[in-house]
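Some chains omitted; the rest stay in position.
A, B and C are the chain letters, set down in written order, and residue numbers restart from 1 in every chain.
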Amino acid sequence: MSDPPLLALRGVSKRFGAVHALDDVELEIHTGEVVALLGDNGAGKSTLVKVIAGVDPADRGVMEWDGRAVQVKRPHDAQALGIATVYQDLALCENLDVVGNVFLGREVRRVGILDEVEMERRTLGLLAALSIRVPDVRLPVATLSGGQRQTVAISRSLLGEPRLLLLDEPTASLGVEQTAQVLDLVERLRDRGLGVLLISHNMGDVKAVADHAAVLRLGRNNGFFDVTTTSQEQIISSITGATSHARRPPRTGEAGP
Amino acid sequence: MTGRASTAPGRRVKRALGQAWERLSQGESGSLPVVLGLVLLWAVFQGLNGNFFSPRNLSNLSVDIVGTGLIAVGIVFVLLIGEIDLSVGSVSALAAAVFAVLNVNEGLPEWLALVIAVLAGALIGALHGFFFARFGVPAFVVTLAGLLAWNGLTLYLLGQSGTINLDDQGLVAKLTSYYFHDIAAAYGLAALGAAVFFLAACRDRRRRKAAAMPYRPLREIAVRTGLIAAVAFAAAYVLNQFQGLPLALLIFVVLVAALDVLLRRTPYGRRVYALGGGVEAARRAGVRVAWVRVSVLTVSGTMAALGGLFLASRITSVGQPSTSGILVLNAIAAAVIGGTSLFGGHGRTWCAVLGMLVIQSISSGMALLSIQSALQFMITGGVLLAAVVLDSVSRRSQKSRGRA
Amino acid sequence: GRAAESGTAVRPASPTASGRPTIGLLVPDSITPRWDRFDRPLIERRIGQLCPACSVVSVSAQGDVALQRQQVDSMIIKRVSALVLVPVDAKAMRPAVKKAREAHIPVVSYDRLAQGPISAYVSFDGQEVGRLQAKALLKAIGPRRAPGAGIVMMNGDLADPNGVAFKKGALSVLTGKVRIEKSYDTAGWRPDSAYTNMAGAIAALGPRHIDGVYAANDGLASGVIAALRANGIRPIPPVTGQDAELAAVQRIVEGVQYMTVYKPFKPEAYAAAEMAVALAHGRGPGPIARDRVRGGVPAVLLRPIPLTVHSIRRTVVKGGMYTIQQICTPKYRPACERAGLVPSAEPAR
């Protein structure tokens, strides 16, 4: 496959004061591919997501999109490229209701006025697809349970036509059934040709949906695996640092599903 | 939007009322306690001096709330994003001074001077917004600096002439002195308001029904419309007893309604609320935070300028601004008493109207009772506190709601 | 030229149903003690003497033009028979005065000359106050030192037309006679601003180069004197004042303030009361209004009196403003003895 990757990161670094959160990180995501991003707590996974999403740009490093270098300095830039994100801390506006949060920044309007009916209808549709009950989509999200909030954040990210989905522990507080639904959804999106970056601490989930797994350790790449051919133990030992894989993700041309 | 469809009409209304009460008591539009406080206040003043409910006094009251009320509406915008604007008093004085100097001293036509004065307010607001959004200086400090600087500029502008009298037949003087003597005007406005509400609610209901979504029962819509119509027609009746519908009140009500629609029915307004609910969340959702901030402070500057012109119109003259922050405090207090949160994200433009009614009623009642100044301060403070305690306690008595 | 507006007699509104005329008194603020302490009681007392059936309602505007306008509205609603008005802003109250006139309520402008169709006016001559202060200052500095002497001017709030008048009067005397080293205008007549400004002047000029301070009123004088004291300047150079506040009279006894201007409130208040009662009964302001201002408004113009340590008995004590006892509290007893206000080594009486 000679297509350029959907997204490629080259030598991305980021410091917070004395902490090297990311140190010369490389990553590639192709269309129609689910890449799992793994690593211990504090490995820098969320920081990497925020770099890609333009929330907190990197200090150094290049980001390529469809093979062309791009500058992503604000969340807006990333959205314009077609990157949708579910953040680990969800980042919802507590005072807005569910509909308001799902459509924030992408409101449906009729002659300049919000079309609440249409937005509510579509929100109900999205939530139904994730098989979660929210007591009332007109309640402020501050009153929702942890799992309900997470579903709102996931629904948000499915709006518009994203080309790349960044999911930072999207199922952390979801129930068994809901988790299955989200994983299903991820597979369907992959089949529709989206690229997905999935962060999870659950090896089972990773095994179930991911094609490749990239491991971060202390802010550095620590291995890139084909999930189908690598054993779970191998991956875990790479996460915990029992083995050190200096190997980087393969450059374009080597990789591919 | 509130009720979900149900079956038996009787239960329906009951439920609708119950839900309305819940909504109200949930703070988003929790103005009921303030309304009760206001009614209580009025009853007390009327008991103490039978002139309080005279059409002349109520009509005056309705005009007196406009100047500071417009400023308070601007403040509501700023409070919604969780910030504060201390400069509104100075900006309103400056706008009035600009108008007076241009019109009276320089001889510009009134409409031009008026436009320039309002634009000056907008520009100043935008400047504050720029410093706030661009350099990250807290809005409090930017507008505090503005308070001082624009005060100085006003002093400078008026330095040569001192207080300037406005043409008391002029456009600006008319703003608060013109009344629609025709009784049809007041009644017409009341009818229009009720009709617009009714039609909008029905249209919403029809669309929801079509989309197979829960909708508000017709009976509930009728009850609400009836309430609104009752209040509006009562007000119109009183106004018509004196001189008719004041132009100032008309402008105020139309502006407040328009800005309410802007805040609650447009994408722009949604973003303003979003900023108050979490700047970082809004930023990640792609909201251009800096732009919204600048715009909000521009609105507040513009409303301050407008308010300043109404205040000047009321005394048909423009004098040295008082350095006292009383105007700012009143405007902020009006917004907060009306139910706007100081911490952002909750409130409506109508809050400013309610709050101004409370404040102005106190001050008008005091004037009627000719209370000594020492006592006057104490009573104003006490009544203010009582009104808000009533409000807070009735909210508290509802379930306290934590977060998961 | 508002001769047309300045009629004399106004047919009063039906003096309320009960037939008991009410007279409204509107004072501008509560920061200046005189309104509540002297003017209001004096006017009320005099009205009570002249017209036992009359009642007085008084309100204070807290220095707020809009509030005062609202208070005039309330007075109209209550249908008072006459108004005694101390305008917060002389120009800005014009529409309110006009509105009162339209409601057939005569207005006596008190202490400050309100614009609009007022029926009578009573006050002191503002420029004369400034002239008196300046003359006294020159006298204290002494004709010998005066030509080279440097003074600091602590003017009042120029937003207040009286403040402008005082400054104008003072400058008309001082210009050319002394060097005005520094001149400050004090927004809001705030003593603490006067303090800060004076401290700055001392730092800028050096403690020995201030031969006198023109302070527009007693409040400013207190700030000025505090700054001089704080900088260890002894003896304190002559400082002027105005209003004859008790605190200022005590400072004068003590010798730290040179003079103040005494504007006897009683004649002013009595004149206002007499004119208001006459107007309330539908008569003209009466024979006491001998002067005319602004082309025909009947007026009573009173002369301010300079007050130094030598004239305390003749002025404030005789005029019934303070008793010797009030002035000579235990703390000021020794100074009073020195000044001859109380006989030495004998209890005051």
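Methods note: a contact is a pair of C-beta atoms (placed from the backbone, for glycine too) under 8 Å apart; a residue touches a chain by one contact, two chains touch by 3 or more.
On a predicted model such as this, the values are computed, not experimentally measured, just so you know.
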> Can you write the chain counts for the whole complex as a formula in the shown labels?
Replying inline: A x2, B x2, C x1
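Going forward, only the chains that are shown with their structure count from here on.
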>> Chain contact topology under the given definition, line, ring, star, complete or other?
In response: line
> Which one of the chains is farthest from chain A, going by Cα centres?
Replying inline: C
> What whole-number Å value describes the gap between the mean CA coordinates of chain B and chain C?
Replying inline: 39
> Distance from the CA centroid of chain A to that of chain B, rounded to the nearest Å?
Replying inline: 43
> Between chain A and chain C, what is the gap in Å from one C-alpha centre to the other?
Replying inline: 75
>> I need the residues of chain B touching at least two other chains; which ones are they?
In response: none
> Taking each residue of chain A in turn, which ones touch at least two of the other chains?
Replying inline: none
>> Looking at the complex, which residues from chain C come into contact with chain B?
In response: 24, 29-30, 36, 57-60, 62-67, 69-71, 73-74, 76-78, 89-96, 98, 115, 157-159, 161, 164, 187-188
>> For a test of understanding, state which residues of chain B touch chain A in their complex under the given definition.
In response: 1-2, 28, 204, 207-208, 211, 213, 261, 265-267, 270-271, 273-274, 276-278, 280-288, 344-346, 401, 403-404
>> Give the list of chain A residues in touch with chain B in this complex.
In response: 53, 55, 74-76, 79, 85, 87, 91-96, 100, 104-107, 109, 112-114, 116-118, 120-121, 124, 138, 140, 142-146, 149, 156
